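Just one protein chain is left out here, and the rest sit where they should.
Up next is subunit A:
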């Protein structure tokens, strides 16, 4: 694999291979010495144009446990008018000798632009671009579901027949998009649940069921997985919904809705959570919640992605 830019173009075999390698990586993380020599001598740059301590730390841990040299490069303000351009930054990293660049950027498509430009030859790993994609988040979510469902027998398995409800601000969520493409590839069925303002325009053409009614989705669909997305307060100012109370009343996973869920279903959230808004504390802290597993699995999945991109001879490099 040359780059990891989106989940849309991952084949089923590629996705399962990635998840299986993540299982291997996860096994090594149970050892006393967690560090592997795999990427010794490789330089990985964490290029973050947006603040995200959680994601940056997860990637940093993954790269370090593979013995890569990690450079953190935070470059806030990205446009031509605001300081250095993406092109100049990329060429600088190429001159430093970066083998891999993990990029988080507020502009959708910035990772693809890097990958398809001649500015830099490194493997590009998308760590979240605008409202486009966040492929490693989707991979760690799929990994987490597969583990919960198949346990130690996860290797080689897909998510055929699993139903997943993704609830919240789909419009602005790169996590929802990456999850949809990957979950479909793995055979799962996806329902997006949100008020119509927070369903992306034209999403009726996507391979997802659209629901405006969380209660109906929970009672009739009985989903295996309910994934809540973070609601950002600034959306209220742009007239996406009237206020937090109303959002929470109709689309929040409150105690009552949580109690009505199947006891073997799981509750996911990519974090950080707004407790009491999109998810109640009871649900977040329950045995059905995978919130902390997702964080742990994130490191294994990112190790797998870095391994696929950077170990051995690079394709086309």
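Everything that follows uses one rule, which is that a residue touches a chain if its C-beta (ideal position, glycine included) is under 8 Å from a C-beta of that chain, and two chains touch if they have at least 3 such contacts; residues count from 1.
FYI, contacts and distances are computed from a predicted model.
For the chain that does not appear here, its UniProt entry gives the protein name "Dihydroorotase", which is one of "Phosphate ABC transporter ATP-binding protein", "Spermidine/putrescine transport system permease protein", "Dihydroorotase" or "Electron transfer flavoprotein subunit alpha/beta". Only one of A:85, A:209 or A:296 touches the absent chain when the whole complex is considered: A:85.
Across A:42, A:177 or A:257, the single residue that touches the chain missing here is A:177. The missing chain, though absent from the display, is touched by one residue of A:23, A:60 or A:129; that residue is A:129.
For subunit A, the residues in touch with the chain missing from this view are 8, 78-81, 85-87, 105-110, 112-113, 116-117, 129-133, 171, 174, 177, 200-206.
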